[in-house]
Every structure is written in structure tokens, then in C-alpha cells.
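In this view, the complex is presented without one of its protein chains, the others remaining in place.
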Amino acid sequence: MAEHVRIKAIYPPGHVRAPYYLRGKTGVIERDLGHFANPEQLAYHHKGDPKPLYRVRFTMAEVWGDNAENPADTIDAEVYDHWLERV
Amino acid sequence: MPHDHHDHDNLSPSGHPFRADNDEPLSYWQTMEIALREILVEKGHLTQAEITAQIDAMDARNPSQGASVVARAWVDPDFKAQLLADASTASRDMGFDIGPMHLIAVENTDTIHNLIVCTLCSCYPRNLLGLPPDWYKTRAYRSRAVSEPRAVLREFGLNLPDTTTLRVHDSTADMRYIVLPARPAGTDDLSQDELAKLVTRDSMIGVGLPRQP
Partner (left out) sequence: MSDTDGRRWHDMGGMPAGPIPMEGHDFALWEKRVDALMVLCGNKGFLSVDGLRRALEDMGEDTFEKYSYYERWIASINQNLIEAGLYTLEELGTRMAEVQARGPTYGEANNG
């Protein structure tokens, strides 16, 4: 059973890798990629803590609503665990 | 300073002559590049030989490397399975130096088409395919490839049927992506090398299809 997750709708300043257009949107985990150093620390000359990284799949309908070209098309993006909420 | 321009009299991977850059007026940013490089070398942080070797290594990476990987996947089912499971290892096993790159291959089928973009910057499988085309780094492509990818594909001359599911992959973090295009029909008699010649850079980004034989 697919695990549903929502990208946190938070908007800090500075270097983050969770795209704006996906924040607050719900998708399913496509695959677990393992742990990678946190870019939010690396960007400022800090050592990056290892963070779980997932590929999350969203439907165009979820991301763009009625403006979707084709609602069943998908967008996959890599999102760190600390940006995900389980739903 | 050693001359590290030795092999650039040839044509580039795109078939054009390399730009004559040494006789242009010196810009502020070029001045910074020369100064910064000289300081790093003088302080022993890196050597001119390392810079030359890195330029040569990057020049050696080009779409034909990816085309070889694709063509092998078309003729070798075990390799294709390995490529889809772990494209980094599969590429390294073919002898390509892709450095530390984490590569994922996504497969086009009769019903699925894949498209690669990086909306946040310009992430690209450069360690296999070489440096990205300029359009890949533009505001237009980065903005539109996620919200109107079918319109973007039409600009590249690709009309995707409604029955095909389009999967867009936004390279937001540590993975890089290559599309494994579908093998064109009517190519049963072609060798692996002949097949590789059909595989274009654009087909491995997903904005095109392989050439027809």
C-alpha cells in the first residue's frame, strides 16, 4: 500500500530543496533513496546531518488542479524526510 | 603557465568549432577566474595539472556515452534490468567514469513517456552526458516543464498522445536522471553500435525520441 505524504507548507528563507510548487501538496512515496547530507546545512559550510531522502510522486491534478494539462500525468521529486508529513 | 588548450582545435561534440575565446576583450569575470585560479595554485590548494585533467575529463563526457548505455539496454535484457535497478553501477560497469553521481534510469514504454528537468537550478546527468544544453538551464524550460510539459514537448516537435502517461522528474536533490527511450520499430537487424547512433541527447532528456533508422 502506497504511503501518502504531504510536503510541509512552510516558507523559511535561505537554501532549501523542497520546491515551492509542491509545498502543501500530497503524493505517494515512489522509492526510498537512503540517507543524504542535509543541503540546508551544507549550503552554509556546516557538516550535513544524514537525512532520509525519498522520491515522491504527485499527480498533475494534485499539483495544478483544474489547470493540469492531463490530470493523470505525474511529477516525481526528491524530498528529504524533514519536509514530509505522513497523511 | 602550462598550455591547457591542446585538444580544442577539433570540433566539439555538437559538431561545431569551439568558440575562439582567447582574443575577446577581457571581462571582469574572466579577470576573477584567472586571478582566483592563480591564487589557488600558488597556495597549493590545487595544481594546474588537476585543472587540465578535469577539463579533459569533462570534455570526454558527451551524449554518445549515454547512447551506448541505452543501446546496450535495448539488446541485453539482463543489462536493462541492472540499469533500471541501479543506473550508476550499470554505467560504471560499461567503463564510464561518472564520479560520485547517483543516476536513475526511467523507461519509456508504449504507455509511459518520461521528461527530466531541474526547476531549482540546472541539475543534469553531466558526468555521463556532458554539460547540459543551454535551453535546459533557461527560465522558460525550468518554469514550464512541470506545469505544461506537453506544451513544452510540442515546442520540441513531440506530440504526445492523450493515451500516454507523462512522468516529469524534477531533479531536486541528490539523484540525476536519464531517460531510457523505447527502441524504435524496424531496428531488429541493427547492431548495438548502429542502435547507439539512433540515440540522441534530447531522447535521453525526454524532449525527443530516438532517430528512425
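Which chain is which? They are A and B, in the order written, and residues in each are numbered from 1.
Note that in this section contacts are C-beta pairs under 8 Å (C-beta built on N, C-alpha and C of every residue); 3 or more make two chains touch, one makes a residue touch a chain.
Treat the numbers as computed from the prediction; the structure is a model and nothing was measured.
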Of A:Y21, A:Y54 or A:W83, the one touching the omitted chain in the full complex: A:Y21
Contact set of chain B toward the excluded chain (per top definition): 1, 5, 8, 12, 14, 16-19, 21-27, 29-40, 43, 45-46, 50-51, 54-55, 58-59, 117, 119-122, 131, 133-135, 137-147, 152, 155-156, 170
Missing-chain contacts mapped onto chain A: 11, 13-15, 19-22, 39-40, 42-45, 48, 63-64
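As a working rule, only the chains that are shown with their structure count from here on.
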CA centroid of chain A to CA centroid of chain B, Å: 24
Residues of chain A that touch chain B when the two form their complex: 17-19, 21, 33, 36, 39, 53, 55, 63-64, 67, 69-70, 72-80
Of chain B, residues touching chain A in the complex: 102, 119-120, 146-151, 162, 165-175
